[in-house]
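Mind having a look at this structure? Questions to follow.
Excluded from the complex is one protein chain; the other protein chains are retained at their positions.
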Amino acid sequence: MALFSNTATLLGKELRTEFRSRELLTTTSVFILIVLVLFSFATNPGTEEARQFAPGLLWLAILFASSLMFQSCFLREQANDTLSSLRLAVSDPFAIFLAKLIANTLFLLLTEALMLPFFAIFYNITLWAELPILSLVLFLGSVGIAVAGTAISAISAQARMRELLLPLLLLPLLTPVLVVSATVTGSLLDRDPVVQWKGIAFLGVFDLVFLTALWIFGQYFLEE
Amino acid sequence: MTKRILLGVVATALLIIAAYANFYVAPNERTMGVIQRIFYFHAATAWAGEMVFFVCFLANLLYVWKREQKYDWLGVTCAEVGLACITIVLITGPIWAKPVWGIYWTWDARLTSTFVLWLLYVSYLLLRTLIEEPSRRALLSALFGIFAFLDVPLVFFSIRWWRTQHPAPVIMGGQGSGLDPTMQKVFFFNVLVMHVFCVFLIVERYILEKLRNDVDLLQREAEAQ
Partner (left out) sequence: MKNLDSVFAAYVIGWGIFFVFFLSIVRRTSALRSEVDRLKNSISRSK
């Protein structure tokens, strides 16, 4: 189908652009690391209370990092004025969003994968046992963040004060993701791990709602 | 013009009558006493505010679909009026809560989602100030408004199912079931009054937006000459 082939081509472009320089991945990873370190200064890591806060802090760090990461998403196109050529190149403008969305999810997951070992060490948490489910939670959470982030990035790129505007618009929208992901991750990494399937399903619903909204309204974000 | 003045007078009169009912018609609540009388104003304003935001959501959808200016005007109007309502809710709530619960605030589902709702529509209005071109501003803020409104039930349920640890406040939860019949009547009267008052504010604010558009058009005509 034209949508999938267009998306695949655009996705290839996104990935190639990023992996050529890797600047987004490196800066975002370092940022999450800095945030985790700062949290340790603000709290008291290694104690039992810190273990309880740790999952929330992890997701908070991911959220902050993503609000920086998505800045360049559509700004990159604006700077080089490539958006109009992209629009001409595809039959369905949703392909542009889908490609950026998949790329953003991948970048987020990569940075999370890089950060997890540090998180485990700093907060004295073993991840191995629950890694499959944890990966699922990270995946669903990251998809949700990426969907909302890509949409908001398209909006903020067309406004002034975009560096401040993007987090301002994005972070309140992502409250459900933060709450549920942090809680589910917390119970997963507890001394007696429990898998909250309801929470995982909720994350799936969040992703579905916003993905559908983006599919319906995506074309209007990119109008001339 | 006279119709608008009439609406304003009626709305204000109803507001005063509602206040009278809240203080003199409604019976005293057994456990909380007089502080409970805030509830009629507070909860009715919350209902009206949420209804106004729903109208904003509809206006946003209609704008994206039809691209007619009037839907943009209605959208920003409802966002401002709704925000005024929710600001009142967020202030009167803690005033009620402190004597009753001993704390000003708690992070349960209703309070948190109300606060996030407030933040989202403040962002909506802020976004509008940061886009110059009128049709672009209308479109992008409508799109954000749609996403924001879709988010609110998700926020509510995420907190309800994963954060509310203590029982929901008895008064603000499905009160209809446990409320004295007179109290019920007073409450629903307040709901009606707040809706009428919001309609009045929406009319006035909408006219302001239309006037702004008239000024823009006239300015352009003046410059063209």
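Letters A and B mark the chains as written, and numbering starts fresh at 1 in each.
The rule is simple: contacts are C-beta pairs under 8 Å (C-beta built on N, C-alpha and C of every residue); 3 or more make two chains touch, one makes a residue touch a chain.
In this text the structure is predicted, and so the values were computed from the model without any measurement.
Looking at the complex as a whole, the chain kept out of the display touches B. Listed residues B:Gln69, B:Thr87 or B:Thr106: the one in touch with the omitted chain is B:Thr87.
Think of the hidden chain as still there; on subunit B it touches residues 15, 19, 33-35, 37-38, 41-42, 45, 80-81, 84, 87-88, 91-92, 95-96, 98-99, 197, 201, 204-205, 207-208, 211-212, 214-215, 218-219, 221-222, 225.
We take it that only the chains that are shown with their structure count from here on.
Partner subunit A is touched in their complex by these residues of subunit B: 64, 112, 116, 119-120, 123, 126-127, 130-132, 136, 139-140, 143-144, 146-148, 150-151, 154-155, 157-159, 161-163.
Those residues of subunit A that touch subunit B in the shared complex are 148, 151-152, 155, 158-161, 165, 168-169, 172-173, 175-176, 179-180, 183, 198-199, 202, 205-206, 209-210, 213, 217, 220-221, 223.
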